[in-house]
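A single protein chain has been omitted; all remaining protein chains appear in their positions.
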Amino acid sequence: MKRAVGLHVNGDTYDVLISPNETLLDVLREKLGLMGTKKGCDLGACGACTVLVDGEAHLSCLMLAVDAVGKKIVTIEGLSKGGELHPLQEAFIQKGALQCGFCTPGMILTAKAALDEEASPTEATIKRKIAGNLCRCTGYKKIVEAVSSVAASTRKEG
Amino acid sequence: MQKELSVVGARLPMLDAGDKVKGTAQFTDDLVLPGMLHGRILRSPHPHAKILHVDTSKAEKLAGVKGVLTGWDIPDRKYGIVPMAKDEYALARHKVRHVGDAVAAVCAFDPETAEEALGLIRVEYEVLPAVFDPLEAIKEGAPRIHDDVPNNISKSIRKEFGDGEKAFEDCDEVFEDTFYSQAVNHAPLEPHVALAQFDPLRGEMVIWSSTQIPFFLRRNLSSTILIPESKIRVIKPKVGGGFGGKIDMFSKDFCACWFARALGRPVKFVYEREEVFIATRQRHPMYVKVKTGMKKDGTIHAQRFWAHADGGAYNSTAPLMITLSCYFLMVPYRIPNLVYEGYHIYTNKPVGGAMRGHGIPQARFAVERQLDMIAVRMGIDPVELRLKNSIHAGEDHPGGFIINTCGFAESVEKAADAIGWKEKRGKLPYGRGVGLGGASFPSGVSNMSHLASGAVIQLGQDGAVTVLTGAADIGQGAETVIAQIVAEELGVPLDDVRVTAADTGITPLDPGTFGSGVTVRAGNAARLAAIALRKKLFDFIAQKLEANPEDLTAKNRKIFVKGSPGQGLSLQEAIKEYRYADLPMPIIGRGAWMAPAQEPTTLLKEAGNFAPNYSFMTQAAEVEVDTRTGKVKVLKMVTAHDCGTPINPLLVEGQLEGSIVGGMGQALYENVIVENGQVMNPSFLDYGFPTAMEMPDMDGIQIVTDDPLGPFGAKESGEGTQLAPAPAIVNAIYDAIGIDFNELPVTPARILQALDEKRRSGKSDN
Partner (left out) sequence: MRLPKFEYVEPRDLKEASAILNKEDGARIFAGGTDLLVNMKHRVETPALLVNLKKIPDLNFIQVNGGEVRIGALTPLKKIYNHPFIADKLPGLASAASAVGSYHHQTMGTIGGNVCQQNRCKFFNQSLQWRSSRDLCLKAGGETCHVVKNKRSCYSTYCGDTAPALLVMEARAVIESQGGSKEIALESLFSGDGKRPLSMQKGEILTQIIIPKDAVEGFSVYTKIANRESIDFPIVGASLWASPERSDFRVAYTAVDRKPLRAKKAEEALKGSKIDQQLLEKAEGLVLEEAKPVNTSVYPSAYKRKLIKTLFAAMINQVMGRSEL
């Protein structure tokens, strides 16, 4: 049975009518029009659909939208503030850490969750945490460099 | 060589990098149109069967279903990327030839209903005997997959160069070995998608498709669903990776258009990941036998090559694939005498197509592996062997290639140095080893039809530069490279250049993204267009400045007399003067480029210069083999690469690094496993291409040559780099544990098995 719920996404509350069998991914894309979250495999094995749920990296293709009620969702569209890019976004641009860009939103959000958890992770930790985000274009090197560069700058500030 | 360049040669982020990090870059599935419907394809569960009857009545009655199509509802027209090899239907008629062959299509008001409707279509099949191995498929009595193709050999070539077979008589030693390369899926992160909309008033179809080849798609749509080309507009939005897997058209393209016209509403088809694995394309599995005749001093004198490619159920790029595997045997080594025999064979399996390297990686794996085996047998260092036989610029190529620039020998030396060859080869502890492999690739294809690229550039009164190019950026950064070339020629910063690309309704003709030809072909076209535009402006301004147009130059938004920056005016002023002189605005430049070739030919028939220029590279690997688990860790990978003069070194590095991990996947991890015609691992989980955890240390060395035909000296960098990682890694495994692996992928299970066999045969490990 469909139910009317409020979803907190990127600081806004959306009132939507959803069925229990709708994934958060499909609701974000099809009902909220937030197309930055990508569907790469729909089976939780590529990370392209990563969103932040209460600050943590979640696979939105394996999350029921009804289960997201009451939680704070952040998608790639909610990452930059007031037109200013998040340092990770800036680093991905400058380091050339993207090619086709399809894995990029999920990759950046996973990196954000990782850095929020641990501000100055080692390169090994960065690799381990982004390993669930597949990229077929870059070979990952520049992605790890980009995340490391933000981690390092955080370290300096801290 | 005058080269004071500002934009070309700079490490610049892609033009659309901002959109991509913000999630605002629009891929086909991100487009939504009012009233849009959703389609799905029903696929064959059988590898080979007659379709006796399709009952769509129940599906049609499901609430929300708007239409159901079968092969009999659409014209009896075959399609194919290579005109001479069309053999595929948008929806199967009479027969299915592989598990996943498209049988019917449904269209519904939402994706869930479309998926449900698939389950309501009843298809009656008569299952036919099937064949899954190309060597079985060519035997007498094997099931015939296409009625008009006896022996299932759909394309074959036999070519002789030099003295051919006779040359073996002059050899001191002859070696013969066999090899096998597996099926590899492109696995782009974005699945294949199409969205079509039909305007009944104008009779026009617009289709947005995740494609590498908008113009080929238009042509095939036209001939298949019978709409004039002029009434079809193909638009390529952002493409989430291609690697060759989107060099083709698929059922989704035809069915989206058909439904859009029939139903008068926009229709979108999005493939599931499983469909990408079973029903798009893959790298051809290939059996290869190589006979190599050597002179005592280590000179390769003759080669005989047999290739049996497993094409799967349809041709796709078959003729091009075997041609490439043949001609590129004669680079990067000097092969004075060659006999090549290649077959593209139908089997009841997923369809082979173009994939990064396209027919060459399989041949390269065989040759680079065999060279290492020969080196051991003859007691020659593998690096020396490669240097001795390296081809050089200006040398004759038996197949007719014209090699103006070649950094191959240098790439061998530099890659060997960077991996520590002298200190490491044969000297590392048991389980560790180094190895290398070389390769060469064309920058595009010149001797085929449909090969010219055009560009139109306009300079507006506001100083904005708009480039129209047919080139299809699939994430590699083609639009950025083209914009850099244009910005350089017009003396404006990259920010001033806007690119509108890959829209058949607006942009000039371009073959698309394949054969690694975009930078050279579309880059040259854009460069000529920029030069033409500049000439119009310079001719006019020269009068004002009382200077010779040839003496003018443009830089930093200024036009001035070379060497006297004071003697000139800003671009903005120049445009104003031009406009006030009542000259037509916008100022337009047009360019077109095709590789110089005597006659458009197909190499299937005769030899010739395949490409405007050729890249050369050597890859070197250091590996560690865990002899208890069989797992191989690639510790380091070096690529020394002659891609001419890079337009954008940042993007070139990205190509090298991506190829290394892709090549490593092919060497160690990836394999489309088929049992009885069914793909056993059609998912990202089970297919298992490398993650960030598998990434080796990477070192890229650019070997700069200045190619006369490449724009600003550039050559390709997108595909050649994925040719040699696999043999380099497998050669390093030999160095580590003394075992030759001649089949890909080298899985941990195979390594343990080989170690056991070696132990049993009594040879010691160390």
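To keep things simple, chains are lettered A and B as they appear, and every chain counts its residues starting from 1.
Just so we're on the same page, a contact is a pair of C-beta atoms (placed from the backbone, for glycine too) under 8 Å apart; a residue touches a chain by one contact, two chains touch by 3 or more.
All values reported here derive from a predicted model rather than from experimental measurement.
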Touch partners, limited to displayed chains, of the chain removed from view: A, B
From B:G64, B:P83 or B:P111, residue that would touch the chain that is not displayed: B:P111
Hidden-chain contact residue, picked from the options B:G64, B:G463 or B:G688: B:G688
Residue in contact with the excluded chain [from A:V16, A:L32, A:A45 or A:I108]: A:A45
Absent-chain interface as seen on chain A, which is shown: 1, 19-23, 26, 42-45, 47, 50, 56-59, 62-64, 66-67, 110, 113-114, 128-133
Where the unshown chain meets chain B, residue by residue: 43, 45-46, 99, 111-112, 115, 118-119, 272, 274, 628-631, 669, 673, 678, 680-682, 685-686, 688, 690-694, 748-749, 752-753
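Here is the rule we use: only the chains that are shown with their structure count from here on.
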Centroid spacing, where centroids are CA-atom means, of chain A and chain B in whole angstrom: 30
Parts of chain A lying in touch with chain B, wherever the complex brings them together: 29, 33-43, 45-46, 48, 75-77, 79-80, 85, 88-90, 92-94, 96, 98-105, 108, 126-128, 130-144
Chain A partner contacts - residues on chain B that touch it in the complex: 11, 13-14, 16-27, 29-30, 32, 186-191, 238-243, 270, 272-273, 474-477, 650-651, 653-654, 656-662, 683-685, 689, 691-693, 695, 698
